[in-house]
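Shown below is the structure under consideration.
In this view, the complex is presented without one of its protein chains, the others remaining in place.
Chain naming follows the written order as A, B and C, and within any one chain the residues start at number 1.
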Amino acid sequence: MFEATNKIRVRYAETDQMDVVYHGNYAAYFEASRAEAIRDLGLTYKDMEAMGTYMPIIELHCKYLRPAHYDDLLSIKTILKEMPTDHRIQFHHEVYNEAGKLLTIGHVVLYFIDAATKQKTTMPAFLLEKLAPFFETARD
Amino acid sequence: MFEATNKIRVRYAETDQMDVVYHGNYAAYFEASRAEAIRDLGLTYKDMEAMGTYMPIIELHCKYLRPAHYDDLLSIKTILKEMPTDHRIQFHHEVYNEAGKLLTIGHVVLYFIDAATKQKTTMPAFLLEKLAPFFETARD
Amino acid sequence: MFEATNKIRVRYAETDQMDVVYHGNYAAYFEASRAEAIRDLGLTYKDMEAMGTYMPIIELHCKYLRPAHYDDLLSIKTILKEMPTDHRIQFHHEVYNEAGKLLTIGHVVLYFIDAATKQKTTMPAFLLEKLAPFFETARD
Partner (left out) sequence: MFEATNKIRVRYAETDQMDVVYHGNYAAYFEASRAEAIRDLGLTYKDMEAMGTYMPIIELHCKYLRPAHYDDLLSIKTILKEMPTDHRIQFHHEVYNEAGKLLTIGHVVLYFIDAATKQKTTMPAFLLEKLAPFFETARD
């Protein structure tokens, strides 16, 4: 299992008139947190695109347990439970507030797409190499 | 079954550098289309809030089949398959482009919340009354 | 002078916890309304990009006189007061609510950029041709 945590401060722009974070904004919170998780591995999603692999979102699932509020400093976990074996990769996300309360859970499915052919491909070798150590001793 | 269709023109603001609508923006497309579906019934979600019922989103699920692009005129269906019997209501959404291609499917779960008590409640009578005719003759 | 009016219904996503449209969202309202103004002329900004002219925003100015609220049906005027003579074009925008109250005024400056050379260019002939009739008899 690979896991990383990213902090995001809620902006006024992201609230709605129900005084909470608008539910659609979690997609961007998850995305920013995945980017930081990949950065923790020593590469960037930006590099991946530059090297010819796009990762469009194919599915998004969110459950909103408790609201997040303006100025909350959220901790957003990005969890990869299984190593991808084909063109799909699934990340789980958990959003916590400063009191440690779990606010939102979600997961996204992304495809690996070859930028040149626009076809599905498998995980690039350089990403697999970075992730492998997290999955060596035991399967989660 | 109750069904309504809303048209949304994709804004430049809603695209990302993959030249498609950013996946998180469908939440707002669905929301705007639900609002129009309720307006088709002769009331508004704004009125519902004013009359004391909030409907926060509890779950959001999206599957992205094909991308939507800048300036596409999307047709977004809002479908209520079953009459709510408790505090939950589930809407299904389908997004089509002008060529009639299905781009995205999703569904959301909302709760009926009493604005005064902040507790779960059931569907307000005035909404039930508007929806009843669509569910009278046959169950879908 | 060339003028066009576009209607935009305020989405919940666009409100903030001050119960008004978040000020940054007017940029997208202006953009969507410029796109409709160009469509009124018989072409689209999408076509313009496809034909090799980009129009990035160089300046944005907004004055917020009165707030817009959720579900308001806004009328957004796009006004071209002067025909561009170089690489700059300036559009004025006015946002009105259903009661006819002026809520927001703004203007944007855009450049004409040649997609191939990435250099400033002048207004494409096909756009000039469409706009000319509005500026023939009198200068505003």
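Some points to look at:
Methods note: contacts are C-beta pairs under 8 Å (C-beta built on N, C-alpha and C of every residue); 3 or more make two chains touch, one makes a residue touch a chain.
Please read all numbers here as calculations on a predicted model, not as lab measurements.
In terms of the touch definition stated at the top, the absent chain reaches A, B, C within the entire complex. Looking at A:A4, A:A32 or A:V109, the residue that reaches the missing chain in the full complex is A:A32.
Mapped onto subunit C, the footprint of the missing chain covers residues 18, 20, 22-28, 31, 54, 56-64, 67. As for the chain not pictured, it touches subunit A at residues 9, 11-14, 27-28, 31-32, 35-36, 44-46, 70-71. Subunit B residues in contact with the hidden partner, per the touch definition given at the top, are 12-13, 15-20, 22, 24, 70.
The working rule: only the chains that are shown with their structure count from here on.
Homomeric contact subunit A/subunit B: same residue numbering on both sides for over half of the interface positions. Farthest chain from subunit B, judged by C-alpha centroids: C. When the CA atoms of subunit B are superposed on those of subunit C, the rotation angle is 180 degrees to the nearest 5. Among the chains, the centre nearest to the mean of all shown protein C-alpha atoms is found for B.
A separation of 35 Å divides the Cα centre of subunit A from that of subunit C. Per-chain CA centroids place subunit A at a distance of 25 Å from subunit B. For subunit B, the set of residues that touch two or more other chains comprises 27-28, 31.
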